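With one protein chain withheld, the remaining protein chains of the complex are depicted in position.
As written, the chain order gives the labels A, B and C, with residue 1 at the start of each chain.
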């Protein structure tokens, strides 16, 4: 059981409310309304800007050169993911200008600033635990969505998004993030601290669930 | 026109959505459901913990000794306000243990961490502008609620809360905060920066409006 | 053996270079040149401004209310210590204006900003360990200087300074800081982390020794 599995086990309810959210189920069934997905896409772009800042914060807070390089690679990866995002948005009729001008939703503010504040107030481990539901969670959600492999998706309306997170490249990113979390925990996690970290992880998972909900609410 | 009035004028819609929110109107009419007020009270306590951190951040970011002392006085004032809050909660049947164990609502996370992040990313002026809708806004809301003075409140069910913010002590705190904001702006505000600050102020006002809404939603 | 004793044992050379520094020995013997002491006093005032910021940072980084209140008490205590300092400076012919206008010496910049950066990059424990050579160390130095009690100092030229740090009030502050450090370590210190903390403690002790040296060099 690695530290990520321990965190999930300690925050099962919050975790399930996120990975099994109705948004995810409707997406899996191809039944998610396009308006919900578009709202999500726009907010997710604004989300990534703040996540790039979170990796920059991790770079700044690193004392070992290896940690610094790992964080900087995460930062570069997110700036790349943002370019992908702009292309995906384009296919859904959303222009870069329109996206950047969109106001941040409360759900976007809540999760992103929570993560940044965990990092500013705590240490590297606090920051990466707050990031984990997103970084590692998306890989789990992506994989769950394609039990028979990406090729079985056929003409699924959300094929592109699913393939991105279920694909080998992103799965590799998440696997690396898990190992990094284990390494940080081996260095700095006491058992008493685990409870605090599990609370952070649960709260972040709940804020991720709220983020899906924002997409669904947009459709009403 | 001081800087606070300029910010309000530049963000009228967001500002009005906050100070004229239905929660405030129902409170004024004495018609606000008790469940809504209780939910608000509990979250406001959790809110104050983060606001104490925001004043500590302002103290840390101060370079002039006078700024440092002003921020530290703000910090001490909030820790006092929290004691008041515990007493007020007690009268509404809420125990300190119950309050601190309550999970933070998304609306609480969103506004408080937004303010803290404005301060961490920007300078003192950014931080105080993000705080202003709360610190100075509550004085305006309090005053609006008692056009005929605190004594005219009679047996108003929310008399205690209203008297707190409409009272001379809090009005004085807010007046001082306005002058401090003017002083910071005289030192560090260019006209180009004003637009950014107005955007921060508008967003913070919107997040305050969402905070009232959370109270109303609790009642459903 | 509490955590402070463990840190001293792990960084003996650096620690001894600080607490047994020639500045301290000359002060003990009453032979320290007045110019050295005056230079020290002025820089120590500038030092305290940054230390007040460090306690504000600790308040900001606290997540438990008890940690927040402890840090805020430290902040208030330093602002008081600064007033004492101004009086002490006055008796040595140094005006408040003259002190605040003095440029910070390299040694002052190095130790204070090192502490602040440890706190910004790390967690509360990192910050308090970096502060410990000063906060707790001064109590040890003060006590060492008066083996026969404060009353035995007679007309010692540095009687006032020594009595301040050897006195019960400051000894109590340091004892409390030690217990707080133990409490933080019980929560968040792994054995692997101890080595990093000992390195921080040793470096901070060396920078304190450099701070004494700055006083002696001024005399040349």
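Going forward, a contact is a pair of C-beta atoms (placed from the backbone, for glycine too) under 8 Å apart; a residue touches a chain by one contact, two chains touch by 3 or more.
Bear in mind the structure is a predicted one, so any value in this text is a computation, not a measurement.
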Contacts of the unshown chain among the visible ones are A, B, C
Of B:104, B:126, B:140 or B:208, which sits in contact with the chain we cannot see?
B:126
Of the residues A:21, A:53, A:85 or A:206, I need the one that contacts the missing chain.
A:53
Please output the residues of chain C touching the missing chain, sorted low to high.
53, 103-104, 106-107, 109-110, 113-114, 116-117, 120-121, 203, 206-207, 210
Need a quick check: the contact residues on chain B for the chain that isn't drawn.
60-63, 120-123, 126, 186-190, 192-193, 196
Listed in rising order, the chain A residues that touch the chain left out are 49, 52-53, 56-57, 59-60, 62, 65, 68-69, 71-72, 75-76, 79, 100
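We take it that only the chains that are shown with their structure count from here on.
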Whole-Å distance, C-alpha centre of chain A to that of chain B, is 31
Determine the centre-to-centre distance between chain B and chain C, using the mean Cα coordinates as centres, and give it in whole Å.
37
Taking each chain's centre as the mean of its CA atoms, chain A sits from chain C at a distance in Å of 43
Residues of chain A engaged with two or more neighbouring chains:
120-121
